[in-house]
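Every protein chain of the complex appears in place save one, which is left out.
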């Protein structure tokens, strides 16, 4: 895919630029060596095809064998992939491949924790636009691998009318009505609400999705009752691993979590070459 | 700077693509509105010029006033910057500006914690190449803003001979000797060591910098004694906020910390527009 | 907007490349001259800001004054815009500006004819993905200027399950069900139907939009009756200016027309400089 | 060729962007399926290699078999090409491949009608710079496939001194003389004329090609007589399928027709996959 | 101009990349300083606007004052331009600006020597495609500034049928005839000849320009006599400053010289800042 290749080429250029001066200086003998990618903590692995692509862009004779699949739970010490090829290709691709794999696995792993936390409810855990600039497509993929779902990709493929839009547009009804007449018929309209009054106005205006912004648990329950299935309901704000279950139990359909992508710690993975 | 502009343009394209459909749909009246960027937790702020540039690339009539400077400690509730301009420009730039600012402030804040932890020692806290693909230049800047220093930028501007290079090159002495004859005279040679024997060989070979890889505290002390000022000493591996002080007290010159860039949580910052 | 600038820069590079050799050869004296852009047939004008941007990218001292607005009906002989600036800038930008303006006005004019034809019905005239490669964003804008609406922008921002998707997915119900569990909650699901049986299955499966593909008028009427408001209904195929009214009167909500963008003839517009 | 690949990659990015969400959602089983590209009206087909390249860029395992050649007359119902490969690759490439093929075939077909209309005369039908921005190289190729010839490609590879150049340069003689001393010796000089007086001045000045701009038939005949073989003669303006024959019979060498590229309707071609 | 800006941006990125570490490290106080660009040997200066653009791309507040014009003969010690602005901007742009200016002045100066050498003849000194990859547009400009003329810019804007084309096409007559029917009517046809027999065949075939390839002086004279004004005559091969006059006196119209661009030594120019 062109977008992912562009991310990888950019990352390789950033790291290698005019050349890997260490490897050049050492004039390493060419010849195939082997190695492994190994998990150093438990994780939901994600990004194997991306890591593989890093090496194939550098040198299409590198062999990269998957020892598990995206979405698998792997344990500290497990081998994630085997790799073999020219030493200088492996050394040049190592850091970029791991940086991507560690980050994507971090997002998938954190997402899976949220998904586990709401197990037994009907809630979808979804991401936000609080992604790493330049890596959104990979992070949104990692959210799906971790068992979550995606919110809109960007400003261009979904309508989300927020507080300041409402203010500028002169209220919820006016905003929803204008949006309906403008947008492609293939898109739904989501609107942010701050109060039960807002919720009532939104449902009357015909919003397809109602976001409950930073409401407390009781207010969310009331909102769900008011809406009563006439639109989807999304909870947003103040979500963390200790609050998510209670939020899910209010009856909302969707919970969006910025932390999935903006604060997932990288998983620890290393590449070990034979003889080293 | 061309590289930073490229990052911003790429991030804006990722988010806006064919257009902000919500704002278009609402046909917001043009006219200047104002707002603020506000810290929602304590942090070392970083990235103000980058956030400002996001808006000026979108619309060079947006005004962005700094209320603090990169490197300042700001508290939850503090105003970081004031902003005014056309509503649709502010709304379109908001997410990208905040995504960058939150991430850079996260890196600066985490770095400052490590720097605080080693206060009173001569140690430099430095970053690694474990950065977010595509954002290395910003993250390395954030490390400096947080009080840290930079390691090499990439494979092209520093020589770091690692375990697998040594294996492939036939030992530490051979590797250092080959590198000396090849590299620009403006670069130093750093070599990774696993044992005190390695350290002794490295110092004899004339390495400029010796990295102690994943050694325990006692071994590091012994290594520092052996080296005795004949090269710089860098500690690497197993560094976290609870271990960093003890490592610093072994007498090493430099401690490198991957987590500064791969696992710094984003700081919480929001944009509030008037009337909303 | 970055995308439109990219289109214009690409078009200018295509036409000018290493330089306008005629203008260079003549060593035209610099100095401001004036001119007009004039309609040579009746049209709905579209693309004024784009034409203006062509000149401002070439030379930001060119002045371009709008004498009408996008969406206005102008008549043969009307002045659309006035322009003044350095002769060589005007001559270099002329062809690219006109090529874009003529094409966009062509799309807007043709769209307005379809919209006129269905006046009095509730039908929306929408475009398709049968656009000029590279110019989709401009052509979709021109459709809106002509009074039409947009279908999805591309494969990434809307779900349209076609005949071959259905075959591959094992039927309408299976396809709709899989799509529901996968896609962002902000998107609707549209499905193509070939028969009333398909329509019944689609409505049962919970499709948000049902496309009636190449059905005759009577079948469309029956389909509308079956659907009975439970989903949006889009007619597609065999639409032209003589059939569109009858199709609209079947009660469908949306009629999509590929010709709006793939076969709209360019409107005739010329640039006249003073003294020439 | 790099330029054509750039057009195709741009068109694919425009359509697919972050991914074909429908195909992803349906999780179509991989495996080879087959299909055909079929003409739905009579046409001069053009663009087969371009359509093939669309698929090979997406997935180099797609097989694309030409059932005719560029320039062939094919009839409604004829199979133009056979295609087989992974379903998702075929579905993702379909629209871009058809958009290009339909447009190029449209240009070739319209050109062939003009060429037919002047059969028996020595006239060359040539294109203009009134091409689709970004697609000039493909459209100029389609003109040749349709039996026409190309005028200059852009402002950089031919000298065409127009009315406003003449005004600015101080007359025909001065303009031709300046151009002669400046341009590469490999280029000819063409000059636009409005009257027989202009023609006489141009021929005296040594123009290599004289364009008769919007002259009536009788004036063109007179111009041809005056020029009497001392330069090439190009007729321009007011050319359509009903006037072109009479213009050709005036004795001009070349007739340029903007409509070949700016107003050729797309030819109707569809892709049909087996089982659908 | 987009092409020249692209060259400059590329050159700046090549030199500055992630930043001028020396200037950053020194934390130079901001504030305007002044300096000069000074010739250190006699030369035809060329590239002033390009050097100026280097600085304005880096920092549009740098002032760059021309003290002479492209094409002027300047002497060792002469000031070419004055410059003032922020120290770090001047230091960052210095090398790229000088690299371009020194190279372009080198080409202009060498060209002017050839032009001087043939003074009094009607010969045009022209360049070839033996230019520095990526800098052709600048070098062809420098040739004109030095008093020379340009041959075709590339393979796309001129027809030059060489020995191996002739062999492949089955002889001179066949080659010229095929080319005539294919190429735009705005281009001339040039053909390479190795012997007087070739010359005769070329003139009969109707070539517009005949290149005499590596012929000796006497053969060139004979060729000129045979051609007798029926085509332009270009001499190529074995041209240097001691042979060019004799070649010119054979009566050829054009002499092409690869060395103008592939072997012109850079002129020595330095930038001196005040206080340093």
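Chains: A, B, C, D and E, in written order; residue numbering restarts at 1 for each.
We adopt the following convention: a contact is a pair of C-beta atoms (placed from the backbone, for glycine too) under 8 Å apart; a residue touches a chain by one contact, two chains touch by 3 or more.
What you see is a predicted model, and the numbers here were worked out from it, not measured in a lab.
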{"item": "Chains in view that touch the one left out, judged over the entire complex", "value": "A, B, D, E"}
{"item": "Sole residue of B:94, B:139, B:190 or B:268 that reaches the chain not shown, by the stated touch rule", "value": "B:190"}
{"item": "Full-complex contact with the absent chain, from B:112, B:153, B:193 or B:261", "value": "B:153"}
{"item": "Residue of E:26, E:76, E:225 or E:246 touching the missing chain in the full complex", "value": "E:26"}
{"item": "Interface with the undisplayed chain - residues on subunit D", "value": "1-3, 137, 153"}
{"item": "Interface residues of subunit B (partner: the chain not displayed)", "value": "124, 126, 149-153, 156-160, 182, 184-188, 190, 209, 232, 234, 253-254"}
{"item": "Touching residues on subunit A - with respect to the absent chain", "value": "9, 12-13, 16-19"}
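FYI, only the chains that are shown with their structure count from here on.
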{"item": "A-B compared against C-E, more contacting pairs", "value": "A-B"}
{"item": "Centroid-based (C-alpha) most distant chain relative to subunit D", "value": "B"}
{"item": "Chain centre separation in whole Å, for subunit D relative to subunit B (CA means)", "value": "52"}
{"item": "Mean-CA-position distance for subunit C and subunit B (Å)", "value": "45"}
{"item": "Residue numbers of subunit A (touch at least two other chains)", "value": "17, 153, 156-160, 182, 187"}
{"item": "Which chain pairs touch, all of them", "value": "A-B, A-C, A-D, B-C, B-E, C-D, C-E, D-E"}
